[in-house]
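Heads up: the structure comes next, in structure tokens.
With one protein chain withheld, the remaining protein chains of the complex are depicted in position.
Order of writing sets the chain letters: A, B and C. Residues in each chain are counted from 1.
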Amino acid sequence: MEEKKYTIRIEAVSKRFNRQHLFRDISFTLGTGTSLSLTGPNGSGKSTLMQIIAGIQSPTRGTVAYSCNGSEIPKNEFFRHMGFISPVLNPYDELTGYENIIFSAGKKRSEEEINGLLEKFQLYEHRDKSLRFYSSGMKQRLKYILAVINDPPVLFFDEPGTNLDRSGKDILYSHIESIRPGKILFMATNEKEESSLCMEEYRIG
Amino acid sequence: MVEEIVRNLKKDFRVEFRNRSALNLAVAFAGITTLAISLATGGVPFPANIQSVVLWIIMFFCAMNGLAHIFVREEEERTSLFLSLNSSHESIFLSKLIFNVIFFLVLQMIVCPLYIFFLQLQIKSPAVFILTILSGGICISAGTTILGAMVSKAGGRGSLFTIISFPVLLPVLWVAIATTTRSLEDEGYSNYGNIIFFLAFSGVIIAISFLLFRYVWVEE
Amino acid sequence: MIIMPGINKMKNRLKVSIFFLVTIAFLIIPIIKFSSTGLQHGQFLKNDGETHSSRYMLNAEEKPQGLKSLPSERESVKKAQDTGRDESSILLSVMAVVLAVWIGLAVFLIKINLKIVKLEKEINEL
Partner (left out) sequence: MKILKFVYVLMPISIILSFMWAPSAEILGNTSRIIYFHVPLAWGGVLAFIVSGIFSILYLSDKDKKYSMLHEKSYNSAQIGMVFTILATISGSLWSKLSWGSYWNWDPRQTSISVLLLIYVAYFSLWSALGDNSRKGRIASAYLIFAMITVPFFVFIIPRMYPSLHPDPIINTEQKLRLDFEMRITLMVAIASFTLLYFYLLNLLNRITVIDYYARDKQDEK
């Protein structure tokens, strides 16, 4: 398969809520293989900036452009190329973990691949349990699986390590480390461990 | 696209059947209003035009009670982002539309037999009656789908849904009431012009809401 | 910035002035009522010499008791005629009232227009 090079260009993005500027004039460009961590105190707009880059919120000013091998991707198709972990993104509580994964992946992933991932994150024995009986750590791990299941070229992680215990974090970080090359990785976090996974660091606020 | 719609529909039906409270509420509402009308009148049959007015009013309020739910639930449980990450807005709209149509036809299946049973309805032309009920139901559920999405984005207040649906559904209700009255009164009434009106209306409404849905759903 | 409160005030004022139009509608009609020669009972608008038949159409025979024009109205018309007030003079006074309302509205609008022009200038200079 041909290697696809993705680029994300952010130009002079500002966001304000009512009368207050959260941040202004942020610009940078990222290509496949690079990773960036966003750090900053609480309320500095890490999550908001990430959601703007992902196209979930719209910026007050400025543009976010995505391209693949030089040709621009329209904004409404960008969701298909991206994996996202965030507190605002919730899978269905009524469905089981396995059903959620199937809903997200469709028939594109084989049973073995899904089960492999589930086993890796120690969710295999809980795969047929409804999500409302999951603990918050289990949910977080499932969210991670849902984000990477379609093998998207761009990943947005908003505090991926919340609610995880030590062993969960270790599995998570080693997995992130293994898939990082060949992807664009954004991480909004305040943990040293997580931001050290990324090549560059951007501080806001 | 078709695969996505089927996936969405499967998910919607699963979620609704696992947590049946909303379904149960809508069905109970339909049953209770019908029963209440009959109880309040003491079983005295009304003239045909009043009967069709009451029937359609009951159905309208059942729709108002149940049809916004499919979108409002996504917002309330904050799963709408997960949904739109995984499927295109066209397939979301079409799957919700199909769900709403099926859901409302089920509600009608409950309301109409109960109504006929309790109010001793004498239907002179059953074919027109049944066709009117079915096609009117499709019109109502098709018209309210995009409005449900709007209401869910506006915070999901129940009365808002009724207010914004009423002017849109008014022509359907008028024609439906008139046709139902005729089908109750006249033996062998076989004027299918109004059925064509319903189908034309729902076609136009579905086409325009298909075009407009992305402005309501997608953040740009 | 000092402009802000002024704008909100102005916005509200303009909205009020639109509702000011209500007065036009409210003032003309009752006054005309007195001056009108009025309909007789059972006389209704006819269309090409044909009377409309509808379930709401009120013919002289069908007209329910409750819908007769109130006797007090009739009397007041009579009174107006008895006191010798000429119909055209009533018409003139109605027109004067309407014109006065319009002049008030116009003054209002001109004032607001001037204010907007001033603010637009201010904004362009910033």
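Note that in this section contacts are C-beta pairs under 8 Å (C-beta built on N, C-alpha and C of every residue); 3 or more make two chains touch, one makes a residue touch a chain.
Predicted model only: the values in this text are computed from it and were never measured.
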The one of B:V15, B:I70, B:C112 or B:I146 in touch with the missing chain is B:I146
Touching residues (missing chain, whole complex) on chain C: 1, 3-4, 7-8, 10-11, 14-15, 18-19, 21-22, 24-26, 28-30, 32-33, 35-39, 43-48, 52-54, 56-58, 63, 67, 69, 87, 91-92, 94-95, 98-99, 102, 106, 109-110, 112-113, 116, 119-120, 123, 126
Hey, which chain B residues sit against the chain that's not shown? 146-147, 150, 153-155, 157, 160, 163-164, 166-168, 170-171, 174-175, 178, 197, 201, 204-205, 208-209, 212, 215-216, 219-220
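Assume only the chains that are shown with their structure count from here on.
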Expressed in whole Å, how far the mean CA point of chain B lies from that of chain C is 43
Expressed in whole Å, how far the mean CA point of chain A lies from that of chain B is 38
Which whole number of Å gives the spacing of the CA centres of chain A and chain C? 63
Check: chain A positions touching at least 2 other chains come out as none
In chain C, which residues are in touch with two or more of the other chains? none
Under the touch definition given earlier, write down the residues of chain B that touch chain A in their complex. 3-4, 7, 11, 14-15, 18-19, 77-79, 81-82, 84-86, 88-89, 214, 218-220
In the complex, chain A residues that touch chain B: 55-58, 75-76, 79, 82, 84, 86, 88-95, 99, 103-104, 106-107, 130, 146
